[in-house]
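Following this message is one structure expressed as structure tokens.
All protein chains of the complex are present and in place, except for one that has been dropped.
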Amino acid sequence: MTRFLRLTTALAFGALCALPVTAAELKIGLGDDADVLDPAQSRTFVGRIVYTAMCDKLVDVSPDLKIVPQLATDWAWSEEGKVLTMTLRNGVKFHDGTTMDAAAVVATIERNMTLTESRRKSELSSVEKVEATAPLTVKFTLKKPDATLLAQLSDRAGMIVSPKAAKELGANFGSKPVCAGPFKFVERVQQDRIVLEKFQDYWNKDNIFIDKVTYLPIPDTTVRLANLQSGDLDMIERLAPTDVATVKSNPKLTYADVVNIGYMGLYTNIANGPRADNPFGKDKRLRQAFSLAIDRDALNQIVYEGTAVGGNQPFPPNSPWFNKAIPVPARDVEKAKALIKEAGFERVPVEMQIPNNPVAQQMMQVVQSMVAEAGFDVQLKSTEFATLLDEQTRGNYQLSRSDWSGRVDPDGNIHQFITCKGGINDTKYCNPKVDELLNEARATTDQAVRKAKYDAASVILNDDLPIIYLGHQSWIWAMQKNVTGFVASPDGMIRLVGMKKG
Amino acid sequence: MTAIAQTPIVEKAEGSRAWKKLRNSRSALAGMTIILFFTILAMAAPILPIPDPVATSWSAIRKAPSAAHWLGTDDLGRDILSRMIWGARASLMAGVFSVIIAVAIGVPFGILAGYFGGWVDLVISRITEALLAMPFLIMAIALAAFLGPSLSNAMIAIGLSAMPIFVRLTRGQVLSVKTEDYVEGARSVGLGHMDIMLRYILPNVTAPIIVQATLTVATAIIAEASLSFLGLGQQPPAASWGSMLNVAKNFLSQAPWMAMWPGIAIFLVVIGFNLLGDGLRDALDPREH
Partner (left out) sequence: MLVYIGKRLLVAIPTLLIISIFVFSLQKLLPGDPIMAMAGEERDPAVLDMLREKYRLNDPIPVQYITWLGGVLTGDLGISLRTNQPVTELIAEKLPVTIQLAIMSMFFAFAIGVPMGILAAVKKNTAIDYVASILALSGLSVPNFWLGIMLILLISVNLGWLPASGFESIFVDPVRSLQTMIMPSFVLGNALAATLMRHTRSAMLGVLSADYIRTARAKGLSPRQVILSHSFRNALLPVITLTALLFGELLAGAVLTEQIFTIPGFGKLIVDAVFNRDYAVVQGVVMCTAVGFIVMNLIADILYVLLNPRLRASL
């Protein structure tokens, strides 16, 4: 009997000890479902959120948008910005147990540059070749100096994948991704969930306090919040600004926000096909009048409950790249009217293409009534997002509402939209002077020189207005009180390092 | 159904009997009252003393119902009562016009298939079957996406999706009518196909079509609301009950009234059409005594 008692006590005690101290599981509600989970092929914003937990990058971005070490501990530019040498972290393992070394980095970068399905080619277009010069040293040789490369390597192009897995799965890598991040892939059910669990051999595992993380795509903001309120989720991203008050008044929830690095804009058809042939596309005074007729502060209050900020440049006013010499304009209806008159008009009819989601529609209806006071008769044309992009690319629009989620390097917010041959230049605005400035800004790593170039370009763009910038939204997160350690970052990512639950 | 297929002369008496029956049906009358109420409201929208449904007011955003705004205001400070009344126009129109489209295409094809039989019937029936095998709403969504989001396109999409029901219904009716003596008689006198179809067949297949049409208006109003809810129906700044709901779902906890009124209105109108449809069926179907 005593033996039995002792045994049970021992067993019970053992069981108690064996229980993990905190089997912390984090459930995060995302705004969309991710696409292919292969860093080389993926393109969605939510996909990047998942990678943040699963795939470490050569370098990371700090909340103040500085490039900081991740898999690479150190790097240096040489030969006038044409060679980048990186030293890699020692002892890093992929989820399949293989070692992350220079050879793996070379294999990944080459995969990104050559895989038929790769979406990373243009991001790495400046790379001539990449070599492993030592077991933990990688050398990038560039065709021409490219200041944006480090920022590219801080995103999907710099996520190092296991060469073994990449070779086995090829273009199917997304079915079972193997990276070197803090969490490894467990399962994915499309439109339902993506499950990751803590990787025990992670190089920074001492700072990981979550054991399992599940991402649930819930597109409807109301339902996403409802799940948080009912306790089924621990955290949600992209809370609707109109729900901020609800979250703040709930004692069980906390809230975080930060102005994002992207922008909301109105694209004017300047020279994209025959539909550009109208006064609004031809005469910049009308575009200036349009911009002046918008009360950006009121817009922000009405639609975004004060969580967004007004803007007039591709970078938000709090960005180091913002040109302070051109402040966000206050509304000036009289000046707008004068400009319209100067251009020879009383009233100007404009057709504006907008996506058919309620928030965008609400915002553009406000804009519609604001500019009406200055003399613009805006006709709203709602289109599905898929159609909107198509029409915009083909030039079948006059004015089109389009947003950009933003990139860490300023180049990513401006070059491809504005330069004559830019990949997504849907306005077909083309100004050799601007091209020259933006190309020069790309070619130097000297921040002061770059800033001067962007400032000069923004002066010209603010006058020509091919894109009328409206403002910058905030990333807004809400989470349970017991979720701590989250740091809001302007890139909208959720970094799990240091986060705790309990 | 066979009893409907009487000689056209008896048809008149039948009609007045049905009318009497309908008038005595309390639920049908209730349905009619609801429909009439909303129809009158919708038609009177331009002359009623209500604010402009698209006039925004930055100082009155999402205000709860009050003396100034009986049903409250929406996310742009617009008067919800006014938008409800103008929205009634859109929603009722969507219901009625899409059914008109469905009937206008469905019934002729049904008559053709039933009357001629043979390969005409074969082709029409196979296509109808194929269309019926695709879920109604999925077809409407695909068509609405194809035509582009707007109220008139939503009507077309709903009308086309509802059309096959009328083809099948009409065809079945025609099959049972065409063997009747008076049709045979008309044929033996040497009347043309067109004459027979219009003068002898059509009048004798209308009763079940009217019933079905009334019930389909109810379905169509819900379908329009569903499409608007997905962003494929009425587009801003104009209002329909469905598009009002689409906006309202983002403000459920801040402004529940925005979602309540359109939901209740859709419910009432749809139940109105369902009640009327049921009443009509009872009145026109001689099997029930």
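By written order: A and B. Residues from 1 in each chain.
Convention: a contact is a pair of C-beta atoms (placed from the backbone, for glycine too) under 8 Å apart; a residue touches a chain by one contact, two chains touch by 3 or more.
What you see is a predicted model; the values in this text were computed from it and never measured.
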- Message: Touching the hidden chain in the complete assembly: which of A:S405, A:N439 or A:T484 does that?
- Response: A:S405
- Task: Using the touch definition up top, pick the residue from B:I101, B:A225 or B:L284 that touches the left-out chain.
- Result: B:A225
- Which of B:L48, B:A68, B:A142 or B:L198 touches the chain that is not shown? B:A142
- Message: Can you tell me which of A:A171, A:A298, A:C430 or A:A443 touches the chain that was removed from the display?
- Response: A:A171
- Message: Can you say which of A:E80, A:E131, A:D201 or A:D220 touches the chain missing from this structure?
- Response: A:D220
- Item | Residues in subunit B touching the chain absent from view | 27, 126-127, 129-138, 141-142, 145-146, 148, 218, 222, 225-226, 229-230, 245, 249, 252-253, 256, 259, 263, 266-267, 270-271, 274-275, 278
- Determine and list the subunit A residues touching the chain excluded from the picture. 33, 35-36, 41, 43-44, 116-119, 121-122, 171-172, 174-175, 189-192, 216-220, 222-223, 226-227, 229-232, 384-387, 389-391, 393, 403-405, 423-424
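Note that in this section only the chains that are shown with their structure count from here on.
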- Approximate Å spacing (C-alpha centroids) for the pair subunit A, subunit B: 46
- Per the touch rule, the subunit B residues reaching subunit A in their complex are 56, 58, 61, 75-76, 145, 148-150, 231-232, 235-237, 246-247, 249-254
- Note on the structure: Counting only contacts in the complex, subunit A reaches subunit B at residues 220-222, 240, 242-243, 245-246, 298, 302, 356-359, 361-362, 365-366, 368-369, 380-384, 387
